[in-house]
Structures are given as structure tokens and as C-alpha cells.
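Starting off with a structure, shown below.
The complex is shown incomplete by one protein chain, all other protein chains being positioned as in the whole.
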Amino acid sequence: MEMMPGEFLLGKLDDVARWAQSSSVWPLTMGLACCAIEMMSVQAPQYDIARLGSEVFRASPRQADLMIVSGRVAQKMGPIIKRLYDQMADPKWVISMGACASSGGVFDNYAIIQGVDTIVPVDVYVPGCPPTPDGLLYAITLIQQQIRQGGRGGILARA
Amino acid sequence: MPSSQSPSIAGTALDPTSVRPPVADAEIVRVAPAEVRETLVRLKAEGCSMLLDVGAVDYLEREPRFDVVYHLLALPAVAASVAQIGTPRRVRVLAGVPGNATALPSVADLWPNADWAEREIFDLFGITFEGHPDLRRIQMPEDWQGYPLRKDYPLRGPAREATPRPAFALKSNVPAGTPPAGRVAAALQKQRERGPADDVVRDTGTGEKSST
Amino acid sequence: MKAPAAIPPPMGVDVVETTGNTMTLSLGPQHPSTHGVLQVVVEVSGETIERAEMEIGYLHTGIEKSAENLFWTQAQTVIERMDYLNPVGNALCYVLAAEQLLGVTERIPPRAQAIRVLMTELTRISSHCVWLGTHGIDLGAISAFWYIFDIRENVLDLVELAGGARMHPNYLRIGGVNGDVPEGYLAKLDELIAKFPQRMREMRSLLQNNPIWRDRTIDVGVVTPEDAIRWSLTGPALRASGIAYDVRKAFPYCGYDTYDFDVPVRTEGDAYARFLVRLDEMDQAMRIISQVRKRLDTPGPIMIDDPKIAPPAKETIALSMEALIHHFKLVSEGFRVPPGDVYQAIESPRGELAYYLVSNGNNRPYRVRTRPPSMYNLQALKQMAIGNLIADVVVMIGSLDPVFGEVDR
Partner (left out) sequence: MSPYVPVAIFLGVAILAATAFCGVPGLLGRRRPNATKSEAYECGVEPTSGVGGRFPVRFYLIAMLFVVFDVEAASFYPWAVQMRALRVYGLAEMAAFVVVLGIGYAYVWRKGGFEWR
């Protein structure tokens, strides 16, 4: 989108849609373990996820665009997360927050699924155990960058 | 071994509970599985009103193999101040359960909080409790095979124990002298092409397409 | 036209419920009000709960199995992640148990014990902050969440400054503490001590006399002293029912008998009493912190001087041969703990957290059994929920403050 002389903004409809979608990515309220407490701190006024337009944590997957897997995924929780991901409306994104969600972290044992990407397609991995709130904020800006620069999303991307 | 590569040096004590450290943490009562229930009833009558915790330990080489440990605390069942409580009596009842007859009477009727504790012992150790209102797995999924906290249960689960750990994790098992491969080789190659002089400062401008 | 049947009685307002059909609802693992991954399957007739069945295990991490395969110092990393609202408390309980097995409890330098008490009380305040924030959100008091997390950020800054990380600082060691508090730390601690009472008054004024808060929490989830003992409730849930059992007073550890603080007790046993007990506990924690602050002025060693346990200082390794050998042995295979078993309890924000530690003389713990206070507090919900509304169950879960890393271990 560029500014024309008469203060008109011209741009492709897809870009406008992507700009709108990227500036209000609504996460799903799903806190698993320690990373969920850091996710709460990101929601609190000091780190304030509202600046990125993601402060509305929707409880139902029907109204959420972003699933933040915040914590270790136990064997019993695996199918639940798969079902929640399937029940989210398209287009949807996944942030794998913390070492446990990304790769099993310090728990290399029978009880933890070694990386949530064996269950749901992950868009951004956030390192850290737990990641500092800044790490999560940067991850959300990466998601926004993905949307604006032609990843999933937009209007005409039928596939 | 998840993080430390060196194997564990063998322990010395076959039955650690027989060696008493110089610690006065509780009165120890060791009973045979047959008289566990009446000991607990007697202790409860004597005033040990709260069942703090029910735990289990698997001593693989020792006979009887399992130890089910009941921790009791004598608290007044009425409103009481700190002074009245003072240092309450704490009792630890150890019941040795043989490996082949893993069954104990349940105490869920004496103390309702034993319900989940006993279910967890059944789930992770395979020790059944007769008379338990609803004995089924509590931590693991319903259809899980095996009892994870037993010493002969592999740490990473039977399925994954068969598959060796990925090579890059165990530095020690890559024999010395093997030429680098995959990404490492590519990175080294790129380094050579770039040459030492122009150390590229990663351009972090927003316009650049981020590596997602 | 057939005469209509007897004309039904006028639709009076006091309608008698005829059919007893119930609906099964699942306050499932992903639910805003379950404070984590708990599933409560409720059988509801109308809004009243006939039967509540809880399903846990959605966060089972096998921490106790992992701890059995790590060295004594490494196991603290996984154990700290059990109760992630009180990481330093978990580490402290494990460390004290291991020191008792080693028999070095008396040789821990006093400054290390003071730093341990300071970090535990700071974590207690931050844990109660998260409880109050989420408990408030469950009842619609969202502003409480914004204000209380500001206090929590100040407390976490102090934990991070001393320990290195906000939540899991891995700051304690068997034998003492990892490193001394940096200089300038005591000044920041004084700032918090000075600012805290005013912030707590603000928090109390926000909720304590709020009529909606009182209506929603008074006489909800009442626990009588006998029930508290039967269900083995400990911590604020027990002290709100009148029994003033506090592990710091009953079985003192880390020098808690030398600090003077009192144990808040109430007798009503409902959600409002638990709320007040926890608020008073935050004030008492700050009172302990101000006493610890005075003791931190006197410098002193922060690690036991036994080379078998404490790693030697970095600079001595290059100079003396023994230091190099001790360093190498500690790093490559850790130290051995004499065989035996011990039950060490501490007062965590949720109740009596205890470790039944068994060692068979190896360089790895043989068994680490945790007494999870959240699991036993949560179990009481089965009895409390019967006959109440679903909205009250949300209040009860919040007032029992379960943490599912600890419930599921």
C-alpha cells in the first residue's frame, strides 16, 4: 500500500485483508504449564500484549486464530490439543512456546510428547524455559510478519 | 540418561530404609502387608487423624520388592491455635509388598484423600488396593501399557527406548575423524566461500524476509 | 367439541420440578476457570450439581522418574518445574531433604539460610499474586489482575536479579546457594519493602469489601475442621477452617524459628476466609523479608566448605591440584549421598509440600516421592461441589489454588 497524492491509500484487496488479519491475531486460552504463567505476564500491563492487538484471549477455538502451546504436552493431553487445533477456524497459526512444547525440553521421558510439532503444524518456535515475556512478544510479531508477507491468511488464498 | 552421559555408579545399600540417617523426622513403623490395615486403624484411634500421603517405592533387588509408605500426622480435628498444635506427632508406616503378590487393603474408607493417592500407586506401580471405590489409572491414559515408575520400566518408554537417540544429541557416539555432514558441512562450506574478511552483519531490517 | 380436560392450575410462580433429567457437562481440560488442565465432569440438573467427577493427569510429566535418572544437583532442575508457581520452594524442600541425608544441615552457613528464606518468601508472595489475579478474573474482577501483576513483576525482578531467571532461577544448591546476592540488591529490596504495604492496601481496598466479591465468596465451599482433616487439606485451606498448622512453626527449617511472624487463621472455612488468610500471609511474608533484610547486611560464606559437595572456586582450580580433582569429580559424576530415607516438609503457598527422598548411596536419587498439597486440596472439591451451582464450583477451584504441575507431577 502506498500513499497517493490526494491522500488516497491504494493497495491490493489481499494486502488490506492481510494487514487487518495480522493486526488482530486472537490467541486461544489454553495454558498448560509454567509457560502459561509467563503468557499471563505477557497479558499483564507491564509487557502488555495489547500493543500487538492480541490481548483478547478467546476461550473457544471457534473464535481463536492463534494457538499458543504454552507448556509441556503430556501423553493424555496430546489428542486434546489435536482436537482443539482441528476445531479452530481457518486460517490459523500455532506458536510452540518454550522448550517443552518445542522438543520435550528437560523431560526426555515416557510422559511427555517430544515436541508438539508431531501433533500440530507449528509456525513459530519460542526458545526458553520458560521464555521471557519479550520472547513471546517477539514470536507474535513474527507471526504478524508471516501473515503480512504472504504466508497463510489473506483473502484470495483459497488453498 | 537424558543429560549426563556417564552411567550411574552402583549404589551400596540394598535396603535403604534399614539404614537410619541421624534424622528425627518421624516414628518409623514397619509392618507386613497383612497387618497394615489394623496398624493404621490403631494409629488413627491413637490420634493420628490426618493421612498426609501414601507413596510407593520399587526396590528391584530387594525382597519384598515394593514399599508402600503411609505418612500420618496427629492434628486436632477442631479449631486450634499454633501453640495448641506445637510439634504434632508424625508416623511413617512402611509396608513391604512382595513383587508377585502386589495387593494391599485400601484405606480410602478411613481417609477419603487416599482415593487418588492409591489410584496413582496403582497407575504408576501396579499395586492393586482391594476395596478401593474406583481403582483405575489416574495419571496415564486409560489404555497405557506397563507401570512407568517401576525400576525395570525404561525411562523414555518402551517404544522410544528401542529407537537410539538421534546422533547429534550424543556427541560421544560420533566416532572421531568422521567428516562433517548435512547442515554442518553446508555451514562450513558457506564460511569458506565468504572468506574471513567480510564478516556479514546479519541485516535485521524489517523488510527482509524472515526465516520462518 | 369435547369439553377440554380439567383446566390446569394457574401457572403459579412456585413451579415444582417434575422431571429429574440431568445433563452431563465437561468443564474440560481447556477451560478458562480450571486454572490449568483439569477436567471436571459434572452431572447437572438445571444449575445444581448432582455429581462431580474430576479427571487429572493431563499434565503428567514423569518428573519423579526423570529425577531418578539425574545426578543429585541436576535433579533439582526437573523438581523445580513441578510447582511452577513456587519453584524456589520445591528446590528448597528437595535440597533440605538431601542435606538431611548427607547430615550437613547444621554446617550450612547462616547467610545461605537467610538467602533461602528470602527467596522462598518472595516466591510465596509472587505465587499468591498469581492466585489472586486468576481468582479475580474467574469472578469478573479483571482490574485485580492488572494491579496484582504489577506487584508480582517487582517481586520477580528481585528473584531474577539474585537467581538469574524470573521463574525457575535454579538458585539453590545442596549445601548452600549458587551465588551471593549482587551489590545494589539490598537497595532494591528496601524499595520493595517500602512500597509493598501501600500496594497491599490498594489490593485489599479493591476486593475485600467489594459487595459482589463478598456475595460470591462468603459461605461458598465451606470446609469444617473435621472435613479438612479427613481430606488432608493443608496450608491456607486448613488454616481458613481454624486449624493453625503451619510447617514453619510445627517443624521449623532454615532458621524459621528465629524469625517472629504469626500464622493467619480464620474459622469460617469458606472461600472468603481462604481469601483473607492468603492476603494476611502476604503481609506476614513481607514481615519476614524485612527481618531477613537486616541479617543480609553481615557478609559471610554462602556455600558449605566441604569440597566433596561444594564445587571449588573457579580461580583455585588453576592453582591447586585438589581443587581440580574435586571439580572434575563433581562435574563428571557428582557426589554420593549416604543411603537412607527421609521425609522433609516445608510450607508451600498451597500447603505442606514434602519430599520422601530415598538414597541407596548412589550419585543419583533412588526415589523422590512428592507429597503434592494441591492434589489433596483439589480432591476435597468432590465433596464441596455437590449441591452447589456451577458458578460456585468455579469459585471453589479458585479458592483452593491448585497448580497442575504439582497435581499431575
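Order as written gives the chain letters A, B and C; numbering starts at 1 within each chain.
Throughout what follows, a contact is a pair of C-beta atoms (placed from the backbone, for glycine too) under 8 Å apart; a residue touches a chain by one contact, two chains touch by 3 or more.
No experiment lies behind these values; they were computed from the predicted model shown.
If I'm reading the header right, one chain is hidden. Which shown chains does it touch across the whole complex?
Looking at the entire complex, the absent chain's contacts are A, C.
Using the touch definition from the top, which of A:24, A:60 or A:118 touches the missing chain?
A:60
List the residues of chain A that touch the chain left out of this view.
Against the left-out chain, chain A lists 60-62, 80-81, 83-84, 86-87, 90-91, 155-158.
Residues on chain C that touch the omitted chain in the whole complex?
12-15, 17, 19, 21, 23-31, 39, 41, 45-48, 389
Just so it is clear, only the chains that are shown with their structure count from here on.
How far is the middle of chain A from the middle of chain B, if each middle is the mean of its Cα atoms, in Å?
Inter-chain centre distance comes to 33 Å.
Quick one: report the Å distance separating chain A from chain C, using the average Cα coordinate of each chain.
Whole-Å distance between the two chain centres: 29.
For chain B and chain C, let me know how many angstrom lie between their CA-based centres, rounded off.
19
Where in chain B do residues touch two or more of the other chains?
2-3, 139-141, 148, 153, 155
Which chain A residues sit where two or more other chains touch them?
If we look for residues of chain A contacting two or more partner chains, we find 75-76, 106, 108-111.
Could you please specify the touching residues of chain C with respect to chain A in the complex?
Against chain A, chain C makes touches at 28-32, 36-37, 57-63, 65-66, 77-78, 81, 84-85, 130, 133-134, 145-146, 149-150, 152-153, 156, 166-168, 404-405, 408.
For the complex, give me every residue of chain C touching chain B.
56-57, 60, 62, 64-66, 69-71, 74, 100-101, 103, 225-226, 229-232, 241-246, 249-251, 262-263, 265, 267, 332-334, 336, 338-344, 352, 354, 356, 358-364, 366-367, 369, 371, 375-376, 379-380, 383, 408-409
For the complex, give me every residue of chain B touching chain A.
For chain B paired with chain A, touching residues are 2-3, 139-141, 144, 148, 153-157, 160, 206, 209-210, 212.
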